[in-house]
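Shown next, in structure tokens, is the structure this report addresses.
What you see is the complex with one protein chain gone and the rest in place.
Order of writing sets the labels: A and B. Residues in every chain begin at 1.
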Amino acid sequence: MKPKHQRLALLGLGALGLAGAAALVLTAFEDNLVFFQTPTELATKSVAPNQRLRIGGLVQEGSLVKQGSDVRFVVTDLSHSIPVTYRGLLPDLFREGQGVVAEGRFQDGTFAASEVLAKHDENYMPPEVVEALKKSGEWQRTTGK
Amino acid sequence: MDMIRDYFAMGGYASFVWPAFGLSAVVVVALLVVSLRNLRLSEAALAELRHVTLLSEEETHP
Partner (left out) sequence: MHRFANPTRFVALVRAVQPWAAGIALVTLAAGLWFSLIASPADYQQGETVRIMYVHVPAAWMAMFCYSSMAGASAVTLVWRHAVAHVVARATAPIGASFTFLALATGSLWGKPMWGTWWVWDARLTSVLILLFLYLGYMAIENAFDDRARGSRAAAILAIVGAVNVPIIKFSVDWWNTLHQPASVVRLDGPAIHPSMLTPLVLMAVGYTALYLWILALRVRADINMSKVRALTLRGA
């Protein structure tokens, strides 16, 4: 074996080992890498009372109630949902039917959020196109909503 | 005038949109200028050194 081929083989083996190690580490730390949990994921596991966590999903249509700076809404992933209370300013992108991530803790079945972040989807288009899509009935199909 | 003011207001997001473009321009132009300058400096250093080497070779081999 020429030294060049030896070095190439060594590099290949090193890369393989590295990828394997990275995969193992990432799998082991799965829980820490996840930024938020969905209502469905939370339905199947028990959460210690007063444990801080982040929940994420869509703001359910028609669930938003504002009283001064007090806000109530429901986070849903379309199979499970969690009622949320929050006091403070909402981000500009916060709206019904859009994605949201809330940080806080559970108090008697509702989620008391201390911070609310908006999450947007990967679709970008001008408003006129959205209007046209809605008119032709293609809107549901394009966005999957 | 109002049209121009509306344009620069960026729908109320002027303080986010313009800094994003401004910062990008500053960083890219700075990188370009520094790289051009380094090339000029390296060319000057090489020319100087070749000149000196040539002179010293003339001295040692008259």
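Assume a contact is a pair of C-beta atoms (placed from the backbone, for glycine too) under 8 Å apart; a residue touches a chain by one contact, two chains touch by 3 or more.
Because the structure is a prediction, the values reported are computed rather than measured.
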Chains in view touching the one left out
A, B
Missing-partner contacts on chain B, residue numbers:
10-13, 16-17, 19-21, 23-24, 27-28, 31-32, 35-36, 38-39, 41-43, 45-46, 49-50, 52-53, 56
Contact footprint on chain A, counting only the chain that is left out:
4, 7-8, 11, 14-15, 18-19, 22, 26, 30, 33-38, 56, 89-94, 98, 101, 115-130
